[in-house]
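The structure that follows is given in the form of structure tokens.
Of the protein chains in this complex, one is absent; all others appear in place.
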Amino acid sequence: MQVRIRAKGETLVVQMRGELDHHAATGLRMEIDAKLAENKIKNVLFNFRDVDFMDSSGFGMILGRYKAVREKGGKVLACSLRPPVRRVFELGGLTSRIPVFGTEQEALDDLWGGEDG
Amino acid sequence: MQVRIRAKGETLVVQMRGELDHHAATGLRMEIDAKLAENKIKNVLFNFRDVDFMDSSGFGMILGRYKAVREKGGKVLACSLRPPVRRVFELGGLTSRIPVFGTEQEALDDLWGGEDG
Amino acid sequence: MTSGGERMDNYLKLEIPAKSRNEAFARVVVAAFAAQADPTIDEISDVKTAVSEAVTNAIIHGYENNPSGTILLSATLAGRRLEITVVDYGVGIEDVEMARQPLYTSKPELERSGMGFTIMENFMDEFSVVSLPGQGTTVTMARVFDGSLPGKPEQPYGREA
Partner (left out) sequence: MTSGGERMDNYLKLEIPAKSRNEAFARVVVAAFAAQADPTIDEISDVKTAVSEAVTNAIIHGYENNPSGTILLSATLAGRRLEITVVDYGVGIEDVEMARQPLYTSKPELERSGMGFTIMENFMDEFSVVSLPGQGTTVTMARVFDGSLPGKPEQPYGREA
């Protein structure tokens, strides 16, 4: 899996490409946690646009970040879920904890709207 | 492998897509021979544009058609070879027996030019 | 040879070491094998997910991330019915009933979600686990590629009340 991680204001945008399984999740978890330890990051947005596969290990990694970020008062969001990924999100009840958006921009708008209001 | 076989005048144009191995060659051989038995067909043009793999079984099938067609006074031609297919053609010395063209049109022009002259 | 035997169209038996990069490899192998039976994209995606869960469990739980462990993956195709077996010779499971509960995991510290068995059960038509503590675990699952949703090949779209 290929990953690009950028900071957009207080939000870390994690753009993934490929298959999010245990092998990929193990590496990605460490990368994200290193960035989370940095300065001003509060929220994490997972962009699934180019992810065509996720299993329960990927699910566990997302849930783990959700718990860590929430403890520090931040939010975890997801966007651009394809059907196979959405299926696993729903089966595990992740959609009731993590807001899911159609596009990255919609997710960021929601966060920034929330900050203004 | 997917195949489309058309008659263009006296020439059978065999357009292939996929991998030309023993499994594919076995079926294709029968299809071509059935058409060759028909009426006015004299020549065979193999269009390799969408063939990304050929092994010695595909090679043997081409060589077999070459021999059968030549016996009846016709020609076998090939066009649009990709590098992996060209490699096998050359290793087996097929390029010295079967004229290879860049495009289907060039091959047909050559045949028709020959008929006129 | 014998009459009444199940028609077996193809099979594979694969042995691979318990390395996490083989999770993706196992998915490719099963997807390429299953392709012969012309599954839909959703069907192949479900099967890949279930295989990924079983192989990952063998690596993480069965062998506790020791890559010298051996995983056996076998698959048979009879018509459009795909059966898959994943075997490890690892630590085994004391209480299979408990292990199968959604959200149950023995390794929360590894951020396991406890959803592996639940996914296998929901994404396949048939699913079973046999395990002997200290000897290993065998997961067997099957899916019929008939375009219906998993778990209900005879009555597509008919389960919801």
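Read from first to last, the chains carry the letters A, B and C; within each, the first residue is number 1.
Quick note on the criterion: contacts are C-beta pairs under 8 Å (C-beta built on N, C-alpha and C of every residue); 3 or more make two chains touch, one makes a residue touch a chain.
Predicted model, so just to flag it, every value in this text is computed and none were measured.
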In the full complex, displayed partners of the excluded chain: B, C
Residue numbers in chain C that touch the chain omitted from display: 10-17, 19, 21-22, 25, 28-29, 32-33, 36
Touching residues (missing chain, whole complex) on chain B: 19, 21-23, 26, 29, 53, 55-57, 59-61, 63-64, 83-84, 88, 91-92
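Please note the rule applied: only the chains that are shown with their structure count from here on.
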Farthest chain (mean CA position) relative to chain C: B
Between chain C and chain A, distance of the C-alpha-averaged centres to the nearest whole Å: 27
Where chain B and chain C are represented by their mean Cα positions, the distance between them in whole Å: 44
Centroid spacing, where centroids are CA-atom means, of chain A and chain B in whole angstrom: 52
Set of chain A residues in contact with two or more other chains: none
Residues of chain C touching at least two other chains: none
